[in-house]
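Left out: one protein chain. Kept in place: all the others.
By letter and in written order, the chains are A, B and C; residue numbering begins at 1 in each of them.
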Amino acid sequence: MSDVKKVVLAYSGGLDTSVIVKWLQETYNCEVVTFTADLGQGEEVEPARAKAQALGVKEIYVEDLREIFVRDYVFPMFRANAIYEGEYLLGTSIARPLIARRLVEIANETGADAISHGATGKGNDQVRFELGAYALKPGIQVIAPWREWDLNSREKLMEYCEEHGIEVDYAKNKKKSPYSMDANLLHISYEGGVLEDPWTECEEEMWRWSVSPEQAPNEATYIDLTYVKGDISAIDGKEMAAHEVLEYLNKVGGANGIGRLDIVENRYVGMKSRGCYETPGGTIMMRAHRAIESITLDREAAHLKDEMMPKYAELVYNGYWWSPERRMLQAAIDESQKVVNGVVRLKLYKGNVIVVGRQSEDSLFDASIATFEDDAGAYDQKDAAGFIKLNSLRLRIAASKGRGIE
Amino acid sequence: MSDVKKVVLAYSGGLDTSVIVKWLQETYNCEVVTFTADLGQGEEVEPARAKAQALGVKEIYVEDLREIFVRDYVFPMFRANAIYEGEYLLGTSIARPLIARRLVEIANETGADAISHGATGKGNDQVRFELGAYALKPGIQVIAPWREWDLNSREKLMEYCEEHGIEVDYAKNKKKSPYSMDANLLHISYEGGVLEDPWTECEEEMWRWSVSPEQAPNEATYIDLTYVKGDISAIDGKEMAAHEVLEYLNKVGGANGIGRLDIVENRYVGMKSRGCYETPGGTIMMRAHRAIESITLDREAAHLKDEMMPKYAELVYNGYWWSPERRMLQAAIDESQKVVNGVVRLKLYKGNVIVVGRQSEDSLFDASIATFEDDAGAYDQKDAAGFIKLNSLRLRIAASKGRGIE
Amino acid sequence: MSDVKKVVLAYSGGLDTSVIVKWLQETYNCEVVTFTADLGQGEEVEPARAKAQALGVKEIYVEDLREIFVRDYVFPMFRANAIYEGEYLLGTSIARPLIARRLVEIANETGADAISHGATGKGNDQVRFELGAYALKPGIQVIAPWREWDLNSREKLMEYCEEHGIEVDYAKNKKKSPYSMDANLLHISYEGGVLEDPWTECEEEMWRWSVSPEQAPNEATYIDLTYVKGDISAIDGKEMAAHEVLEYLNKVGGANGIGRLDIVENRYVGMKSRGCYETPGGTIMMRAHRAIESITLDREAAHLKDEMMPKYAELVYNGYWWSPERRMLQAAIDESQKVVNGVVRLKLYKGNVIVVGRQSEDSLFDASIATFEDDAGAYDQKDAAGFIKLNSLRLRIAASKGRGIE
Partner (left out) sequence: MSDVKKVVLAYSGGLDTSVIVKWLQETYNCEVVTFTADLGQGEEVEPARAKAQALGVKEIYVEDLREIFVRDYVFPMFRANAIYEGEYLLGTSIARPLIARRLVEIANETGADAISHGATGKGNDQVRFELGAYALKPGIQVIAPWREWDLNSREKLMEYCEEHGIEVDYAKNKKKSPYSMDANLLHISYEGGVLEDPWTECEEEMWRWSVSPEQAPNEATYIDLTYVKGDISAIDGKEMAAHEVLEYLNKVGGANGIGRLDIVENRYVGMKSRGCYETPGGTIMMRAHRAIESITLDREAAHLKDEMMPKYAELVYNGYWWSPERRMLQAAIDESQKVVNGVVRLKLYKGNVIVVGRQSEDSLFDASIATFEDDAGAYDQKDAAGFIKLNSLRLRIAASKGRGIE
């Protein structure tokens, strides 16, 4: 066991990380600094301060990071249209690099030589936290209690609390959810419990942020989203900060039954896992961003983005936000977004996000060229013959050598 | 003008291609062979025989290609999860290579030296027909009347009919749609008319194959799709031929308001164009195929497919079905599909396709490993520490050389 | 024939473009502006001034663009390690976008409404000139005489000269080379003549910039190249401007028999073509750049560059320098080059470029980690077990489902 003097812990205020505070103090005989962030998970963060104090913590960080989170992490990722494995909008993944960064910065400020987190040894989050921390501060030590201790059941945790006088009233009052959950402004996720059988439909009562399409209003909701350089800057003409945009879209999306997802995904550590996600605002943003790009982006710029996207999404999912290759891709993507300005109009109805209009001063859509009606000479149809002749030349030569119909 | 003796025309039986028959006979003083295919467009094809006869055509081909179309073109494409520009399921694109092939084969059978089609000089279809034809028979001549003649308005066409005694009753009886449409078993498309302003929402009466989500039933429909090697072989346990699968899914999808799409896309010939599409069955198949792959495909095989997909979709869209590069990608994709077997359960509700279950004897999902509960030693959490340490090594070294926090 | 008032011609001063001056004046009854650039082709450009005057040209541009060419075009391309089809260093391709840009700028300055060039209708250069011009000034007209006129043989050209009093003494004095050639600071190319049979070895007398390996010195030459952000800034410790670097390397490379290439390549217009190239400096730079990257670039940044490279090279070859997709790739590449600083030592010997040393303050090579000797704990070999266990997990699960040995 390495010699640790002070450790910064990503502290939620919940039972597990409270146990970790005590366990770190005991096991490493070190000082614990707690860091609790409001990323829009929908729970008060201030109560974590008192809890940390009760556990004997002296240096306590409680921070509202919502704007930084959405502006510097979520929005850049949405410029890339990032989707993991065709479905997942990376809600958990994108929060981890920010937390890793703050853990390291706080370690620098407080003179800590280690960080710690409450992620298990089977999941992606341990990787994301630790790759981030190592990429930013290579000598940092990382303590992952779930990989070290033997408190690997609820009973043992409760026993530990009792033995160490950790208050568990909050745990008693609330019935423990059968799911492992994670939430931030972009999404809430559910794993475990009955979800471990991918043939079992998930229960309606599991979902927390959205009504079901069945329960959504019978009237559609229309909204206009204004884009500046690929980011949403206003809704229905009202300017908003990045995190306000997402909060608003979560509300209106959730009310219309939008953004539920139930998938089996491939974890970076090598196994498949069932996950359910509610991403109302993100689901709306994904659709809208593609729509504004559809009229403003050059074709080949758009296709290049589509070719880059799977790798970008994989990097975010796997925890490589702070890697040079993610920065390279981001540079390419951001270069493309200068012209992604304009307005998208959406219709939201019972789980559907329907694009009904897009307009932009940077639009490359030119009805006078595209029209099947008379175009007044904007396009010479005879050019198409030469275009086809030369594009087919290699195929014609090959066919003339016997590579035609097999 | 080249010397053409006999030309095979892709003949729909409609006004435009009827005019083309006559125009070819007159302009090239050549014999015309007509080819009319049932691709599931939802209109009778037999009437085309009498119309061709009335135009003096002696060699008339009328063929039901629905099974070949779905089995050999649509299904292989869906194995690739092909989506063009994030949205379009390539309904029109995928029919063209089959038509090009039959045109060339019929030219071989009838000793024709040319083929012809009714696609305009501004669109993608001319490219798809002609690249296909040249790739299969390099010396073939292609006549594209819309690029040659001056009948470029409805009035001129009607005048031409009158002058040449072409029956237009079918044109009189039906009010001409304001849209340019194309249909086959995979979809129906709409372009032109009011769609030429991308800010204008399309009208409800435009859509033909689906009800709106609003008008769809208030009760969800559940279906089970059985996959064998990446293709659907049965629905609700009932074995079906490929085209029956798609017909069935079109019906149940359309009835549940599924598969409408309204986009601005980039044509291969260089301009942006607004298109609306109804693809009820295809929309269901896309979702379901990803779901069955999610439990049966290896992670990296799946990611490689995702990286290949944009290029594959672009090749199909641009008309390169018969190219060696499309065949290379198909070989890779088909190699991956041997294990894509099992059943997907879907819930269809007012425009939503919701995956509620997937199971397979080839499933790689292993709850005993993924579980956050005790896994009886199936996975050693300590392995994760080494995994992270070595994956981060390059980042730690870089950070130690000053490339950490900027 | 379109109505052209003034046309800017890319004018070499040679026979062909002199004929074009006259032909443009006659055919379009327009004013001709000539533009002659020194790109390091190794011929005087000033004589072009008098020749243009003799042809009645009033606005004459003669410019030394060598530094701009190497600094803003060649160097950025070498940051990408761009090689077309595994062999070709893109010597001709990279000069075209600069010429296109100057043609357009001069058109803007002189109020010209068209540009013209002497490239044939079969080659890549027409595409590169014209895509560049259209991308920079969309309304510009382009006149490509070789696609329009009927002077398609040497005899007809000479006849035209005689009829129009164009001096051909320079043509008389020099025996016409049997090759079609193009030169600039990066390379000289040869096409046509006996090269049209790819089984025929090219003749020693064809080559102009290099001795053969056989004739190169028996003593090796050593040089040190200093890199700053991916570009060479000094040779053997002596700071040089970009074009001086390339001039120096051409000299030392050519003297050591370096940089000859004989390939069959695929032109963008669809046919294969045999080309021979001498690229002494470029061949050295390619090898050296990879060597400095090998110690300074992160592994995944390097691999991402390798994956992007074929597309980048294709874009340059095909003439898409001024496209948004090339700019996106460049942004990603340039992002990676910040750390590509240091010195590479090379041994040049009879056609061989041998890397014998590389060093850098930004080096990520760390002998204390890589060593097979005792590393004092810098690397824990036990981490490798966990690394392998988790990287193989997906394969182990698959094998346990019967996907192991086939």
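Some observations on this one:
The rule is simple: contacts are C-beta pairs under 8 Å (C-beta built on N, C-alpha and C of every residue); 3 or more make two chains touch, one makes a residue touch a chain.
What you see is a predicted model, and the numbers here were worked out from it, not measured in a lab.
Of the options C:168, C:255 or C:395, the residue whose C-beta touches the omitted chain is C:395.
Per the touch definition above, the residue from A:189, A:294 or A:391 contacting the chain not shown is A:391. For the chain left out of this panel, the touching residue among C:79, C:137, C:187 or C:243 is C:137. Panel shows chain A; residues 298-300, 339, 362-364, 366, 369, 379-380, 382-387, 389-391, 393-395, 397-398, 401, 403 of it touch the chain omitted from the view.
Within the complete assembly, residues 81, 85-87, 101, 104-105, 120-122, 126-127, 130-131, 134-139, 144, 146-147, 152-153, 180, 191-192, 196-202, 213-214, 218, 220, 260, 262-267, 269-274, 290-291, 294-295, 299, 302-303, 306-307, 310-311, 314, 322-324, 345, 347, 349-352, 354-359, 363-367, 369-375, 379, 381-385, 387-388, 391-392, 395-400, 403-405 of chain C touch the chain that is not shown.
Mapped onto chain B, the footprint of the missing chain covers residues 266, 269-271, 298, 300-301, 303-305, 311, 320, 323-325, 327-329, 331-336, 390-394, 397.
Following the convention adopted for this analysis, only the chains that are shown with their structure count from here on.
Centre to centre, using the average C-alpha position, chain B and chain C are separated by 40 Å. Note on chain placement: the centre of chain A and the centre of chain B lie 32 Å apart, centres being C-alpha means. Counting partner chains per residue, chain A shows two or more touched chains at residues 266, 269-271, 303, 311, 323-324, 391-392, 397.
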